[in-house]
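See structure below.
Left out: one protein chain. Kept in place: all the others.
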Amino acid sequence: MENFDWLLQGFAEAATPMNLMYAVIGVLLGTAVGVLPGIGPAMTVALLLPITYNVSPSAAFIMFAGIFYGGMYGGSTTSILLNTPGESSSVITAIEGNKMAKAGRAAQALATAAIGSFVAGTIGTILLAAFAPAISRFAVTLGAPSYLAIMLFALVAVTAVLGSSKLRGAISLVLGLSIGIVGIDFLTGQPRATFGIPQLADGIDIVVIAVAIFALGEALWVAAHLRRKPADVIPVGRPWMGRDDWRRSWKPWLRGTAFGFPFGALPAGGAELPTFLSYITEKKLSKHPEEFGKGAIEGVAGPEAANNASAAGTLVPMLSLGLPTNATAAVMLTAFVSYGIQPGPTLFEKEPLLIWTLIASLFIGNFLLLVLNLPLAPLWAKLLRTPRPYLYAGILFFATLGAFAVNIQPLDLALLLIFGLLGLMMRRFGLPVLPLIIGVILGPRIERQLRQSLQLGGGDWSSLFTEPVAIITYVCMAILLLIPLVLRLLHRDEESLLIVEDDKDQREKAQA
Amino acid sequence: MSAPEQDLPEAEQPETPERDVDYAQYLVVAVLALVGGFLVYSAMTLSEGFAKVDPVGPKFFPMVLGVAALVLAAILAIAIPRGSKGEADAGEDVDPNAPGDWRTVGLLIALFVAMIVLVNPVGWVITSTFFFGGAATILGSKHYVRNFVIGLILALASFYAFYSGLGIPLPAGILDGIL
Partner (left out) sequence: MIVIGYTADTFGKAALDAGIAEARVRDTDVLVINSTAGDSYVDAAFAQPAQVRDVRARLSTCGVPFELEQPVGVYAADALLEAMSRPEAELLVIGLKHRNPVGKLLLGSVSQQVLLECPKPVLAVKPDEA
């Protein structure tokens, strides 16, 4: 199996001292930002993007992947100890985890979260290593029209399905696509939307946009809303679990992984949904349903496994097709673009060593996270004592440092500020951020694909619909767009389909 | 099974007698209109593509996007008075019910502009020290000396780290020759 050889080579590469060091830095950083509410892996990777100008791609990606996985681990620590999720995907963990902590079982909650994350992450990465190359190989055989269709589908999925308002998703998308227009037209050489500024001829540096939207916009928004009252933290010793806890945890771990991975891989899945589904499932299947709501270990094991598996799943479309399905993946794709590596199905063919080193380091990173998180959990809790003014001043500092270091020109700082204000505006008015960044990344590629497809098809629009995959994708896209209309006709709300189950449970409980 | 489902749609959309209209969203409309208008204008000033098999040409995308932006602006402008509101980002550390502390944001922006103007002439170290210290102070930390000391440490560390580690010389400004 050729892939296995590549994986072994990847391990050899990833295990070099330099790369191991980056892996350790990555997972430590990732856990730290996962623990701290308000700062996340997406923002951290964005802040670190400028290092891509000076560090080898494999080192940079190893670090970013470490941050990505680490964020998932760190978030659960805060959820359990503080009842405040460190990451939005850890919201469900907080329900049972914090109750367990209040009942004096914080150590077990942390242990099941960490071990479950490890199990899910490892299985998820194995699945990633198995599926991504296969999908990639299939995708390479697709012609330009099909690939165009898939990219459009990703745009539509992210815009129309995620988030509560399609109008606002569309607005974000259009803004993102517009930003992508700035620059010289690749076919005719004319400058478009460059305002006569020569430095904009290459387009607005995507690093600056990522840092502005994710880091600066977020920092300014939080600055406008700093919360004041500190939360109740539960002191805890080293995490560990008793035999009974193991017995009750291992199946939820596996079920959670099964939920998380597919959702992570789908363009509109995300991590919140599988964790929610895992929680409901565990509640239904549990032999101790009365414990749910008071601290049931299955309610921590399942969702935590789900969110880590979904993180691994997110990497499948990112590596095999070059399609980002969440914010961190989008920022990591930005790094690819910044290195001049073309993301997409050809990635496995053109840069096999890089990709397999990345995958190998995911395994290593996962292992490091388990080893580092179990003994260090009380230490991470101490991190929460950092005063917020310093945290956010630090974010602002690193954002300006990064953006400035790209080209040492104040223009980039001005752009950073402008787009940072855009990011602030988006957060204030509920415009989702993901469609914008996907628009910036995919916009130019879609335009290029479209024009090239038409060129190859001799200028004939119907040539876009010649390939079967293209047709199927367009049909799926149409279905996605029409489902909400159909549901509305049947007088049902989309979310009510999911809430029905849980609501019924609660009514039964209330009557019992 | 049917009873809970029928209850839910009504529960999901309660009728509020007074509309909670968020007029500030017209800012978004303005931005969209600006972007859209600009794109359409710039698309019209581009010359046609000269490749015969490029029926799309460089004008197509900007034009489509410009029109889309204007259309969305119009839709949003109509939707706002009907109570359409975006959900303000409830990040993990944010209390979305509290009114925004825009004075803090304004001060931070002013600090930023000062940095943009001063960074090249005065140098990275000094401007970023004041940037960090100023930002920490604006954000509420009253330990003034400590704020600037930490800023200075970060500024010097980043200056030397970028120079020796990554080979990027950040501007030394008026400290040129001393550092």
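Per-chain residue numbering starts at 1, and chain names A and B are given in the order in which the chains are listed.
Heads up, the rule we're going with is that a residue touches a chain if its C-beta (ideal position, glycine included) is under 8 Å from a C-beta of that chain, and two chains touch if they have at least 3 such contacts.
These numbers come from a predicted model, not from an experiment.
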In the full complex, displayed partners of the excluded chain: A, B
Sole contact to the chain not displayed, among A:Arg255, A:Arg388, A:Arg427 or A:Arg451: A:Arg388
Selected residue (touches chain absent from view) among A:Thr52, A:Thr84 or A:Asn326: A:Thr84
Residue ranges of subunit B at the interface with the undisplayed chain: 93, 140-143, 145-146
Hidden partner interface residues of subunit A, rising order: 36-37, 82, 84, 226-233, 381, 384-389
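Please note the rule applied: only the chains that are shown with their structure count from here on.
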Distance from subunit B to subunit A - Cα centre to Cα centre, in angstrom: 20
Touching residues on subunit A, where the partner in the complex is subunit B: 37-38, 40, 51, 53-55, 84-88, 164-165, 167-168, 170-171, 174-175, 177-178, 181, 185, 187-188, 190, 192-193, 218, 220-227, 387-390, 392-394, 396-397, 400-401, 404-405, 408, 410, 413-414, 417, 421-422, 424-431, 447, 450-451, 454-455, 458-459, 461, 491-493, 495-496, 499-500, 503-504, 507
Interfacial residue positions of subunit B with respect to subunit A in the complex: 1, 4-5, 8-9, 12-13, 22, 24-25, 27-28, 31-32, 35, 38-39, 42-43, 46-47, 49-58, 61-62, 65-66, 68-69, 72, 75-76, 79, 84-89, 91-96, 98, 100-102, 104-105, 108-109, 112-113, 115-117, 119-120, 124, 128, 131-132, 135-141, 147, 150-151, 154, 158, 162, 166-171
